[in-house]
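The complex is shown incomplete by one protein chain, all other protein chains being positioned as in the whole.
Letters A, B, C, D, E and F mark the chains as written, and numbering starts fresh at 1 in each.
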Amino acid sequence: MTVLEFMLILGAALFCLGLYGVLARRNAVLVLMSIELMLNAVNVHLIAFARYVIGTEAIAHVLIIFVITIAAAEVGLALAIVLRMFRNWETVNLDRISTLQQ
Amino acid sequence: MSLLDLITIAIIVFVLFNGILTAVLGVIWAERKALARLQQRVGPSRTGPSGILQTAADAIKLMLKEDVRPGSVNVVIFYLAPLLIFTPIFMLWMVLPFGPDWVLSDLGIGLFYIVAILGLSVVGHVLAGWASNNKYALLGSARNAAQLISYELPLVFAVLAVGLLAQTATDRPFSLAGIVEAQGSVPYLVIMPLGFILFLVGALAETARIPFDIPHAEEEIVGGAFVEYSGIRWGVFFLTEYAGLATMAFLATILFLGGWTGPFSDQVPILQPFYLLVKMAAIILIVFWIRAPLPRLRIDQLMAFAWKLAIPASLVNLLVVATIVWVQHQNGWELWVTSVTISVVSIVLAVATGIFIQRRREQRLRQFRQRWAQ
Amino acid sequence: MPAEYAFNWAAVGIAAIFGFGGVASFFVISWILAPRRATSLTGIAYECGILPTGEGNTRYNVRYYLFALFFLIFAVETVFLFPWAFVFLDLPAAAFYSMVIFLVVLFFGLVYAWRKGVLSWR
Amino acid sequence: MATDTGLSANIVRDPVTEQAELSINMGPQHPATHGVFRMVLTLDGERVVDVYPHIGYLHRGSERLAEGENFQQITTLFDRLDYVANFNNEWVYVRAVEKAMGVEVPERADYIRLILSELNRIASHLLFYGTYGLDTGAMNPVMIGFRDRERIQQIFEGVTGARMMHNYFRIGGVKEDLPDGFVPAVRALLDQLKVGYEEARGTLTESEIFIERTAGIGAIPPEDLLDYGVTGPLLRAGGIDYDIRKADPYSVYEELDFRVPTGQTGDCYDRYMVRMLEIEQSISIVAQALDRLPDGPVMGRVPRILRPPEGDVYVHGENPRGDLGVYLVSSGGTVQPYRLKIRGPSFCNLMALPAMIRGSYLADATVILGSMDIVLGEVDR
Amino acid sequence: MTSGDRPEDSAPSSPIEERVREIAADNAQSVEYSFDELELRVSRESIVDVCAALKSDPDLDFNYLRCLSVVDWQDELEAVYHLASLSHPHKLVVKTRAPIDDPWIPTTIGVWKGADWHEREGHDLFGLEFRGHPDLSPLILYEGFEGFPGRKSYEIPEQVTFYGD
Amino acid sequence: MIETAILGAIGIITVAAAVGVVATRSVVYAAVFLLVSLVGVAALFLMMLAEFIALAQVLIYGGAITIVLLFAIMLTRAPEQTNVQDNAQRPLAAMACVGLFALLVAAALATPWRTRDPGADPMAEFTALSELLFSDFLIPFEIASLVLLVALIGAVVLTRSGREGA
Partner (left out) sequence: MNIEPAGGQGGTGQGPVISTPESRMALQNIAAHQKSGLSGVVTLKTEELFAMARKSSLWPLTFGLACCAIEMISAYMPKHDFDRYGVVTWPSPRQSDVMIVAGTVVKKMAEPIKLLYEQMPAPKWVIAMGSCATCGGPYVRSYSVVMGVDQIIPVDVYVPGCPPRPEALQHGILELQRKIQDEPKLKRGL
């Protein structure tokens, strides 16, 4: 296994774990954390490509910066929404909120 | 990267670790003595000559104290928090240069390293407060986190302005050693006094010193986030606080006071650490001096000061420096022209801010004096 | 991996290990040396000598969250500022002006928060 | 343990800010409660929504104890009531017994009492200055205040032999005459105090942060102050010119020239300022009294065994903290009082605390409490 | 030179006395001087009305409750209100009694807020219930204290001195 | 050799911490695990010679995002929730994820990557990144500022008390 493949598998593992968290968790904050994991998995792939694959050198780095930026904005906004939900329904349980909404 | 390298590094780091511990003991002793002088007291005098062993005794005693773990705490995080707070501060010391060649890891982007690592210890503060399961601790940790993150920004922008300025004189503008070289014989304190003041304010707040010691505020929340910590774990917090103070003084010396440079420092290299220490000691003494007479701010005033004055001012400072450096680059000015321009603008800005604050103060005082005229 | 790079970051990594390990070793030494004499009352959370009432972990003020969020936004700004400061002298004027615009936009956000009274605690 | 599925029952919701409230306990052991005062603050974030004061952690039953002691012995209990203004307490008590018995006090004794009490007022205000500095987070004021207080205590020690618990005022006079060299010593002390006063001015009075922390904090309307029975510097800071030394003069105060400083807004800064100006006034009162100090005996004609006639008297005096009142009921013919009620100024001032703190920040709560300058000894008695 | 409080006004204090008599009217059990202070005795039922009238009357304006004491006269408990006015230089003592086996007096907290803790203290130490007081929980004694230590009938328990457990 | 070992160790720590994030019941533990995982990713960046990005990761994720998350946790009293945090889709989700993981691993191993010799100067990479960011990516950069502004304003609007001003 080359380093590139190792990194790719690592990224895949992070991504799948994140995906599992998003699907299986019902606390909104935990779901957000899982999304962060998925974004990081993408970053791991990008950095591996940047280092070992032709044609992706600096662009991958720039993309990672943008991913981090978007992740920051997303976390800030999403958590504000979570807080809002908590204020309205006294819970951050997504299942419960979807029942409450109906 | 050989095993030998690793062992060398480990030895150096070990020496640094112990050096920092000793230095912190010295700093605490110096503070107690200095404060005592400022308060017409004697200060520690019984333990060792002039009480110099006082802090060592304190450290040993803390080590020997019972490890009280309140029943309601979250054990893992309770134990993890001191580690999380201390480690980032210690990691900062890796990039600090003690002399032109005396630096363990001279990173090309050392400035950004400092900025990034500094933010890490906030997590430890929040976790400490949460794990204690104590209301004072919770309030203290919330205040601490809010204060640390708010004052990190003026600090960062002031540091970045230094990096920008160093662009003009060196090709390694973000390396700390590079910055010292870039300063040459004129320290940036002269060229950018506004930046220095902002850095000092940020550093005071980052180390939670009076008048910014709101996270501890013994009179309100009995010591804040660390109220449930006893023995050596509390000692680690204390240690971190003073290690942070030493770090900030070191940074200020490097970034604004010309680091190890001084008269004849090039000819006599042995003078270099001496100059560094003297400059650090001066900054630390200023901090002690500020501590003695000043009351504490309130949390809302503190945050308002950060977000309404310090952050805009540091952004303006950054923009002004950037603009001047850019214009210089476009027009090909001499280096000294740039320096003088920045110096003049910075001094004008600092003095204007000072006058603004002083006039408000005078106005208020006049009002009060009138009210209380005999 | 270049040798200097490896050396620098190995130092940082070892510092992290030493920071953790050193402090943890303090805990261990203290654990060995210190007496243990806790009673059932020792573990009670400190609340000025009164038995604590209610739960310790009550919610923060939402204002603290907003300050953390502002810090996040400005930290992202820092991430852009550093590379910019590193190269803007060698780039065309657009790079300089774009950062000015960037700062102004974020400054507008700060002013907005200021206007909305977020910064002044009601 | 609350779960994320159920609505937690113990969240009190504030309809305005929709924040969960946190009730936090301060005291009895707390650096800023000046003794063993305890208050439970209900917080909304950093704002104080409500305060519930608890007292009684120093209730020593002085009133009941007094019913079992001779009239002369009770002075010792008064020393320990407001333990930073001992002479002032003793004075009010001996005046009460003197009034009940109709005893005349020699003029020299009156002057001695006045000088010592005013010095004690300065000492008490210096203590306030120091601890108030601590409450706002400054370290130096307490050192300055105690340094000067120590000098005053040296004078006291020379006169009475004790630093705090003097038991020097007797019914009908004072225990013994002043020692030699008292007058020059006090004059020298007054000069030192003036220097210290200027130093204090520099440290807190004109400190920007101190003004920022205290101005506009803790003010309530003057009518409310009166309604709560608040007296002393707190009332005067609110703009009401009520000083018993002027409004209902006792002893030789009428013969002396002094001013009653009053504030305008009643905020913490005004309270601080009123006390600081009172130090100035007291220095001038002591200087005048020293000039007028007559010769003569220091003890009036008092029977060896005190048996006041049946009846009740209420005597009050201006203490550093306000209006100290003593209600003395004698059943006639006994050597012990039938009932002794003490109206502590801090006790009544404290009643206004919730009204002052409500709506301020947590940090202000200690500043406001500090500005009241309570002494638990007379609150709990 | 007298010590103690001098008679407060050599000027006639009778107008105050007349005014007090007028206001108290039928409620007054007696109006007399004791030492230098005017003393008004009323029944406990009328204490609130009298106090309110004394406070609201512009000529008297007793806006300052100096002290509220409770005295145990073995068979009766007496509440003593020392009043003063800050706008006029005059003082007044109002007294009212309650039998010891039916110890209650209406609360005057509606007249002066400053009566609050005095009344709670009276309730603590003497067991005198101030009816209508919103919060009569122990103020200076702890929860579960037995007896009323202010009363003459209260025996101070023998103090147990012991070392160790 | 040492490098490979370190890389492997970092990778294992990162994945283990990520497992912790999705497996733990305490939200605060999850946040701490997330911090470890993200710092682990930063270490991976370091191993790939991208020191600036690694530090940016530490600054944004380690410092700022973790704090924001922790504050949000404190604000929602979530740390007290010790009941099961997972919902009923758990087995299904696990199966889907394992399947996806298998697919991705297969893809990673099967694809013939056009590899190159890795660069050797980290500062040069930083310079390249910077120059690219402020020349070709100027428009996305400006848009990023707008995104951040929107996030800031949105958060202010959302967290302000609903009744006040409404």
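Throughout what follows, contacts are C-beta pairs under 8 Å (C-beta built on N, C-alpha and C of every residue); 3 or more make two chains touch, one makes a residue touch a chain.
Given the structure is predicted, the values throughout are model-derived calculations rather than measurements.
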Counting the whole assembly, list the visible chains that the omitted chain makes contact with. B, C, D, E
Taking the entire complex into account, which one of D:68, D:202 or D:303 touches the absent chain? D:68
From the list B:68, B:123 or B:145, which touches the chain that is not on show? B:68
In the full complex, which of D:87, D:146 or D:210 touches the chain missing from this view? D:146
Residues belonging to chain B that touch the chain removed from view: 32, 36, 39-47, 51, 53-54, 56-58, 60-61, 64-68, 218, 222-223, 227-231, 234
For review purposes, identify every residue of chain E that touches the missing chain, sorted by number. 140-142, 149, 154, 156-157, 159-165
Mind listing the chain D residues that contact the chain we can't see here? 28-31, 35-36, 56-62, 64-65, 68, 76-77, 80, 83-84, 127, 142-143, 146-147, 149-150, 163-165, 376-377, 380
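In the analysis below, only the chains that are shown with their structure count from here on.
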Suppose you hop from chain B to any chain it touches, then on again the same way; how many hops at least until you reach chain C? 1
How many angstrom lie between the CA centroids of chain B and chain E, rounded to a whole number? 61
Which positions in chain D are in touch with at least two other chains? 4-5, 8, 18, 20, 22, 25, 30, 46
Multi-partner residues in chain C (2 or more other chains touched) are 1, 6, 9, 47-48, 52, 55, 57-62, 64-65, 68-73, 75-76, 78-80, 82, 86, 88, 99, 113, 121
Chain C residues touching chain D - in the complex, by the definition given at the top: 47-50, 52-55, 58-63, 121-122
Chain B contact footprint on chain F (complex, rising order): 2-3, 28-29, 32, 35, 51-52, 55-56, 58-59, 62-64, 66-67, 70-71, 74, 79, 122-123, 126
For chain F, which residues are in contact with chain C within the complex? 3, 43, 46-47, 49, 51-52, 56, 59-60, 63-65, 67-68, 71-72, 74-77, 79-80, 120-122, 126-127, 129-131, 133-135, 138, 141-142, 144-146, 148-149, 151-153, 155-156, 159-160
